[in-house]
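Could you have a look at this structure, given as structure tokens, before my questions?
Left out: one protein chain. Kept in place: all the others.
Let's look at chain A:
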Amino acid sequence: MTRPINGLQLGAALLLGLLGLYIIWQGSSYDIGSLRRMGPGFFPIMVGSVLLLFSVLLAAEQWRTEKEQDFWIPRPILMISAGFVAFAALLERTGLVPATLALVMLVSLSEKPVRPLAAIATAVCLSVLGVSVFIYGLGIPVAAIRW
């Protein structure tokens, strides 16, 4: 009974292995010390090595796994990323309200069909809520709107 290689699972195992190697490599640039008096590098090297071991085991395990469905969803990932980046970029420059509007409008594009009216309504409600709860209520140091 031979099953085809599960590419995604193998890729994930390889990525974990690379992460392990990176941790070992970066960890060895810190002071390792001795068993008696460990430096900051000792524990990371240990952790990286165990991770490397598990990535090998996982690479062996991938033959037993079933295929994933709906793995790539570029649209939601892209739109949510765009929304977060816009929020982060606008928050301290132009204030909470423009940042909220940009965030909600952008993330609302992740699903088809796009519902512009619902998105605008949600954005306005959240702006009001955000200003009253977070700026007036909790006093976070951000302006509502900065010109």
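To be clear about the criterion, a contact is a pair of C-beta atoms (placed from the backbone, for glycine too) under 8 Å apart; a residue touches a chain by one contact, two chains touch by 3 or more; residues count from 1.
Basically, contacts and distances are computed from a predicted model.
Chemist: Looking at UniProt, which of "ABC transmembrane type-1 domain-containing protein", "Ferredoxin", "Tripartite tricarboxylate transporter permease" or "tRNA 2-thiouridine synthesizing protein A/cysteine desulfurase" names the chain we cannot see?
Modeler: Options "ABC transmembrane type-1 domain-containing protein", "Ferredoxin", "Tripartite tricarboxylate transporter permease" or "tRNA 2-thiouridine synthesizing protein A/cysteine desulfurase" considered; the missing chain's recorded name is "Tripartite tricarboxylate transporter permease".
Chemist: Looking at A:Ile5, A:Ala118 or A:Ile145, which makes contact with the chain not pictured?
Modeler: A:Ala118
Chemist: I need the residue numbers on chain A that touch the omitted chain, in ascending order.
Modeler: 8-9, 12, 16, 19, 23, 26-27, 30-31, 34-40, 42-44, 47-48, 50-51, 54-55, 57-58, 61, 65, 68, 70-71, 73, 76-77, 80-81, 83-85, 87-88, 91-92, 96, 99-100, 103-104, 107-108, 110-111, 115, 118-119, 121-123, 126, 130, 134, 138, 140-142
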